[in-house]
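A protein chain is absent from this complex, but the other protein chains hold their places.
The first chain written gets the first letter, and so on, giving A and B; residue counts start at 1 in each chain.
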Amino acid sequence: MDHFRLLSFGDHGWGDELLIGLGVTLALAICTLPFAIILSFLVHWAKVSRYRMLRSFGMLYTTVFKSLPEILTLLILYYQAQAIIGWLIQSVIPGAHFSISPFVAGMISLSLVISAYGSEVVRAALGAVGNGQFEAAQSLGLSPRIAFIKVILPQLWRHALPGFGNLWIILLKDTSLVSVIALSELTHVAGLAITTTRQPFVFYGLIAVIYVLLVTLSATAQKRLERRVNLGFTRTET
Amino acid sequence: MVSPPAISFEKLNKYYGKFHVLKDIDLEVAKGERIVVCGPSGSGKSTLIRCINRLETHQSGRLIVDQCEMNNTPSTVRRIRDRVGMCFQHFNLYPHLTALENCTLSLIYTRKMPPKEAKQRAMEYLARVRMDGFAQKYPSQLSGGQQQRVAIARSLCIQPEVMLFDEPTSALDPESISEVLDVMADLAIGGMTMICVTHEMGFARKVADRVVFMDAGEIVEIADPETFFTSPSHERSARFLQQIINH
Partner (left out) sequence: MFDLYLDYIDRWSHGLWLTASMSTLSVLIGFLVALPIGFVRSRAKGPLAWLAIAYVNLFRGMPLLVLMFLVYYGFGQFNSELRAMGLWWFFRDAYFCGMLALVLNTSAYQAEIIRGSLDTISTSVIETNAALNLTRWTAFRRVLLPIAFAKALPPLGNEYILMVKATSLLAIITVFDLMGEARTIFSETLDLGVYYVAAIHYLVLVLAIEWTLRRVEARFKWMA
């Protein structure tokens, strides 16, 4: 059938380009996730800090990045960063050109948005671990750093798993937005394929199926992991 | 020769915002003394002992622990915490570590003790609370009473000068209460300075040197157990005793 020729690998088919696009999608998501998680912790700590300025900053941060559409955040970040860095470089090396990689712009803007939601995952997970654990560590003389690494964190990630698992899925889908600033991830490649082949249904249908598969795989893996991790934890008497 | 007090409160005051939760607390605890703090809920008794290891901060007055005055400097706080052990109502054992690991964590990471030595000391104290057979068990595999005994061993491992107990048996079912109280009585016999917030009046009568009765943030009466339980000098103390004895 004609359609299979379209999707084949090699010169006539778009199969290999789509595969590379899928790779870019996954690379973007995988690179963004650790940043987003670390930022989530930082934003949470800002929101519970004893400095008023940090608390206000944390609140402002989450309000802004939860209220603005992701695509607007992406465009503002992309063009503004371009403008600022371009201006900085111009003042040092006049006439030089510089453009931000859309991959980096996508990574940063997605991290910012995801961490706004992630900070609440952190808050809930810390609440589930409970203050008593930290107090016990304190009264035994453990420094806050050791207490966090050895006592809180091992208990925390079990509670944070569902929340961050869902954010991962959101991240996977949001990578498609970066196609708007011409990153050659899956959606963008499909768009390119369509301009020459004029078969939008085939290609968009295909990538829709691919995304659904990715999401379903992630969700299943998450559920399995949750089940395994919660296996040893039965409710003890309090 | 009179040795300096283990703990000394001088006109200590604490506020939660506008709420005056500890009012002009004056109390001296001698070395080796066993104090039971009791009172109605909200009287500030937990807050009082939590000030001793800086889980709560005081706003005015002085708190001196083992001749070291408590203040905001991290090194002072750490030095005092090194000498004070605490047992919590909800045990607060680390659920992801075994009983043995619970005990050795602080020794290895704060005292920088070599793991072998830490393990040895931990097993000694676990044996003292009769939990050495359970060293490899996780908290979820232990009953409440067993968990609390491990928690006591965990605090003893750092070899404190003072042991604080914040309602250690309030979250236990009746069978477990006595096993924990027995361990605490053993400790008392061994000469440990202890401050215990508890409702267990039988324990207070048997073990305490002095009973401190608190109400609404102030110390109302301090007396030895016999006097306190049979002829309290204040009306509020009498009322409190009436309520808990008529149970």
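Here is the rule we use: a contact is a pair of C-beta atoms (placed from the backbone, for glycine too) under 8 Å apart; a residue touches a chain by one contact, two chains touch by 3 or more.
This is a predicted model, so every value here is computed, not measured.
Novice: Going by the touch rule at the top, give the shown chains the omitted chain contacts.
Specialist: So, taking every chain into account, the missing one touches A.
Novice: From the list A:I38, A:L72, A:I93 or A:V229, which touches the chain that is not on show?
Specialist: For the chain that is not drawn, the touching residue is A:L72.
Novice: Could you list which residues of subunit A touch the chain missing from the display?
Specialist: Counting only subunit A, the missing chain is touched by 63-64, 66-72, 75-76, 79-80, 83, 173-177, 179-180, 187, 190-191, 194, 198-201, 204-205, 207-208, 211-216.
Here is the rule we use: only the chains that are shown with their structure count from here on.
Novice: Measuring centre to centre with CA averages, how many angstrom lie between subunit A and subunit B?
Specialist: So the centre of subunit A lies 46 Å away from the centre of subunit B.
Novice: So in the complex, the part of subunit A that touches subunit B is made up of which residues?
Specialist: 132-133, 135-143, 146, 150-151, 154-155, 232-234, 236-238
Novice: Mind pulling up the subunit B residues that touch subunit A in the complex?
Specialist: Listed in rising order, the residues of subunit B that touch subunit A are 53, 55, 78, 81-82, 84-86, 88, 90, 92-96, 105-106, 109-110, 138-140, 142-144, 147, 151, 154-155, 158, 171, 173.
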